[in-house]
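Single-structure report; data block below.
A single protein chain has been omitted from the complex, and every remaining protein chain is retained in its original position.
Which chain is which? They are A, B and C, in the order written, and residues in each are numbered from 1.
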Amino acid sequence: MHFAHDDLPLLDTLQDFMKSHVFPAEKVLEEQLETIPLWTTAPIVQELKAAARERGLWNLFRDLPNLEYARVAEVSGWSPHLAPEAMNCAAPDTGNMEVISQFGTEAQKEQWLKPLLEGEIRSAFCMTEPEVASSDASNITTSIRREGDEYVIDGRKWFASGAMNPNCKIFIVMGKSDPDADRHRQQSMILVPRDTPGIDVKRSMHVFGFNDGHHGGHAEIIFSGVRVPASNMIANEGDGFAIAQARLGPGRIHHCMRLIGMAERALSLMCQRAQSRIAFGKPVAQQGVVMDWIAESRVRIEQARLLVLKTAWLMDTVGNKGAHTEIQAIKIAVPLMAEWVLDKAIQVHGGGGVSQEFPLSSLWAAARTLRLADGPDEVHKMSLARRELKQYQS
Amino acid sequence: MHFAHDDLPLLDTLQDFMKSHVFPAEKVLEEQLETIPLWTTAPIVQELKAAARERGLWNLFRDLPNLEYARVAEVSGWSPHLAPEAMNCAAPDTGNMEVISQFGTEAQKEQWLKPLLEGEIRSAFCMTEPEVASSDASNITTSIRREGDEYVIDGRKWFASGAMNPNCKIFIVMGKSDPDADRHRQQSMILVPRDTPGIDVKRSMHVFGFNDGHHGGHAEIIFSGVRVPASNMIANEGDGFAIAQARLGPGRIHHCMRLIGMAERALSLMCQRAQSRIAFGKPVAQQGVVMDWIAESRVRIEQARLLVLKTAWLMDTVGNKGAHTEIQAIKIAVPLMAEWVLDKAIQVHGGGGVSQEFPLSSLWAAARTLRLADGPDEVHKMSLARRELKQYQS
Amino acid sequence: MHFAHDDLPLLDTLQDFMKSHVFPAEKVLEEQLETIPLWTTAPIVQELKAAARERGLWNLFRDLPNLEYARVAEVSGWSPHLAPEAMNCAAPDTGNMEVISQFGTEAQKEQWLKPLLEGEIRSAFCMTEPEVASSDASNITTSIRREGDEYVIDGRKWFASGAMNPNCKIFIVMGKSDPDADRHRQQSMILVPRDTPGIDVKRSMHVFGFNDGHHGGHAEIIFSGVRVPASNMIANEGDGFAIAQARLGPGRIHHCMRLIGMAERALSLMCQRAQSRIAFGKPVAQQGVVMDWIAESRVRIEQARLLVLKTAWLMDTVGNKGAHTEIQAIKIAVPLMAEWVLDKAIQVHGGGGVSQEFPLSSLWAAARTLRLADGPDEVHKMSLARRELKQYQS
Partner (left out) sequence: MHFAHDDLPLLDTLQDFMKSHVFPAEKVLEEQLETIPLWTTAPIVQELKAAARERGLWNLFRDLPNLEYARVAEVSGWSPHLAPEAMNCAAPDTGNMEVISQFGTEAQKEQWLKPLLEGEIRSAFCMTEPEVASSDASNITTSIRREGDEYVIDGRKWFASGAMNPNCKIFIVMGKSDPDADRHRQQSMILVPRDTPGIDVKRSMHVFGFNDGHHGGHAEIIFSGVRVPASNMIANEGDGFAIAQARLGPGRIHHCMRLIGMAERALSLMCQRAQSRIAFGKPVAQQGVVMDWIAESRVRIEQARLLVLKTAWLMDTVGNKGAHTEIQAIKIAVPLMAEWVLDKAIQVHGGGGVSQEFPLSSLWAAARTLRLADGPDEVHKMSLARRELKQYQS
């Protein structure tokens, strides 16, 4: 065991890119979003994508081992609305690309993976349903029914992130193809192009008031008798649950990697603000409670980061399944840690902290949401506890 | 000491009104807000105001003792975006009406208090400034300078709640009239009509992602050489700090009363949701952790409510000053309690919980903000601790 | 509803008594305990009992309404190892006296209640068993078997508080008289004199490192074929569960009343210490984190006290059953609150805080234990949540 990082020149490139391009682009994005049609991609994003690609900061989620990607993703997490997309490393595209890459046919890859890897189109993942507790996949009610050479899809999904953006051209839909099969063989995943008849992208779900327009929102979509060729099935009927499991592990760690960066940014802003504001005759940074928050933040971030890095290393060495416990552990620990640090940074910023003046409230909403996205923490804790208890069963 | 409530028939009237008018109006408000110009008052609000007034649910903050008003305000807190305004009991108007009523001249009352009491216009309170830690009033930089028969106001304010609404006709502005006076005699408060030249209502501050459009937002306002007659001064030059103190006490308890209702609504929604959702073969309500949250919520709400009621009773019996410690105590305890309960209710609602599908995320943002509005909790804790320590000084 | 306390002259008497007699006796008790045989009563306790009785501070748990007794018990909680016993108001005697008084025969009262009320003997309550989770009364394994005119008792109990003291003359034992009856009709309670053959008072359980010798410890007792006359049965066979329920409600609130006093003492010590110690150039009381603890302590104590008082009032007005929810609520809230305040007071005292130099560590151990005595908090929360949920069941 040793804790020194290997050289990773890309990281320096990225850090330079953050300073020169990404951070200055944040205000630009905000301004552009007020002038362009809702849900469309801001020009600055296209510019950043070109600039990132030029620097080799492109599709790194595929090319780097997890342990190296963790460091990259952390840095991109300082500006999570811009940097990941600029590098073509944003959710849900990364997960979707992984799915097609790993389970798709050559034709599926040609049609969808290629433009996704080029950053020409975007994609959505349609899993959660408004009517049921979707953390239990066996609850899913959307049906995927074979009829001749086609599948017919009926159901209602929401929180299809990114799907409001008209450039989001392809949906991966999870549904039930065989309600009578074994619990974990009932589900399938299927590719559904956005322009298929019967699709109604109804509205976007907000997240603590944010519409997340920069990112294509979180769509509620109604599928009514939507027909796609049978060849759109991903892998085989009944593989849906397994594909979801394979997809969610890396997705969760990517979120956690970025959350470390988000927490670091919050701590950085908290320190700066605390030193620049005077109250009751001294800088806020000299208030004991604020110092306590700063120290606690540092201690919590360090612990969380190490657990994320170890998890990434495990995924590289023993595979995603071998890292199952650790992936659950970071899913439980990291969003909560980031939320805590962000809350304190907000408090130090006073009214400004809850407003659009600083990125804190938006980062907070993202961190809070990750306590329940991909399954609420409580479900993961139950599962983790069961494995822990198993060791003591006679 | 006894804990039975006196009869309060108005409370039954209000509860009926909530069920018959207010709760159904929530969806209507949401729909109307999408069709009317941003920041303007939705027609449903006018309807509710008429209906409330008809039932005698009008200006109760003035007419009832605090202990009775606490019970009324709690019930209105179940729907804080609609019920308080319907009853002409919404912040910041209530505080502003109190100020004019208590400290204003007859002319000021005639011009501004009267239409406010009639619910014909609204008002804003301009205290917080973007450039300084405003929890320390001596930091305030906006200047109020006497020139002949006029005062000239220069400065920048933000979080002037309600001021985006064009029907918000009058601003009470806190500024420094004499930077060389004693620390608590430097400030004055002055009435500034919205249409005075030199006022630039620049933008609205969001709270998390919410623009609070239903309520007139939270404006940033630039005052550049704004001239008002000297007769607009409230009380005397130098009275600003004292008026602020007088104004904030009742304001804080009103917020706390409503927060109890917000927490009750969250608990109610949590219980209903937990019973209607099935995950892993049983209702979510049978999950031990969820039951723990429900019990904790009940226990925390009860304690907070009692402290609010005792504080109200103290204000009625020994006055606002005599209740100073208790007002600080509820300011510290109640928003945090409500935030906690709301957080758990959100978690039980999954994705829906963070979205516009339920009122929870919006209520949460309100509760969170109250941990720093009217001075961050930490400032109140320091002050409360100092009083506690004083008893032991030799 | 109003929050002014009625006159209660006894309270002044008690407060004088605390200052003049009880607090000075604490050091004396400690010294005497080192010289007298382990488990015997210290002479100072007898002196205090005489002095208390003389002042009318005797058996008040029986004579006062709960709302008044709450105030008395709070003050006695400042010195919980001495004051309650001095006033003949100490657990478990109070609960045992209530049981005999309420359910006992005249003969039982004559033999046991009378000397208990006189403070001549003490008593123990034998319920918890080492082998089973005793929070579920149906788990109890001790058997009470009728044989002719006698009952035969076999089983193992522990945490029989006070039973190590040779002056503890009578045990109330809970056991199963009919394992085939309905779940809540299987248990009985029976009077077992200490000197009955077959009783082995085996050892005392420590609480953290404390043996609680001042109080008769917490005995583990083995009952092997212990025979008592059938007339020792309390009420009827099968009434044990109901008697336990009746007994535990008041017992829990008495603990909570005293915990308020324990927390107040901790806060008082914390404030004094923080002002007398200098570190890094200023009194510890000026450290922001310490001030935060002091303010939080005050806010938490006030809320808990109000809930205890309301519960007492409910017991007085609608009876113990009507106050069931509130009794559970204080059982959940108050020990945790007191533990928190004590923990912070300890931290402010440094090494001294964990030691015998201050009463804090001993008070802490008592508060911590009450999170699981009379059923762990988690059991009470489940029950409280179930009642809360019931309101929403269709």
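As a convention for this text, a residue touches a chain if its C-beta (ideal position, glycine included) is under 8 Å from a C-beta of that chain, and two chains touch if they have at least 3 such contacts.
Model, not experiment: these values are computed from the prediction.
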| item | value |
| --- | --- |
| Residue of A:23, A:280 or A:313 in touch with the missing chain, whole complex considered | A:313 |
| Options C:11, C:51, C:205 or C:242, residue touching the unrepresented chain | C:205 |
| Missing-chain contacts mapped onto chain B | 287-292 |
| Residue ranges of chain C at the interface with the undisplayed chain | 128, 130, 132-136, 139, 158-159, 205-211, 218, 277-280, 284, 287, 289-290, 346-347, 350-357, 361-362, 364-365, 368-369, 371-373, 376-379, 381 |
| In chain A, positions touching the absent partner | 1-6, 67, 267-268, 271-272, 274-275, 285, 288, 290-292, 294-296, 298-300, 302-304, 306-307, 309-310, 313-314, 317, 325-326, 329, 332-333, 378, 380-382, 384-386, 388-389, 391-393 |
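FYI, only the chains that are shown with their structure count from here on.
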| item | value |
| --- | --- |
| Chain centre separation (chain B, chain C; CA means) in Å | 43 |
| Centre distance in Å when chain A and chain C are each reduced to the mean of their C-alpha atoms | 52 |
| Residues of chain A engaged with two or more neighbouring chains | 287, 289-290 |
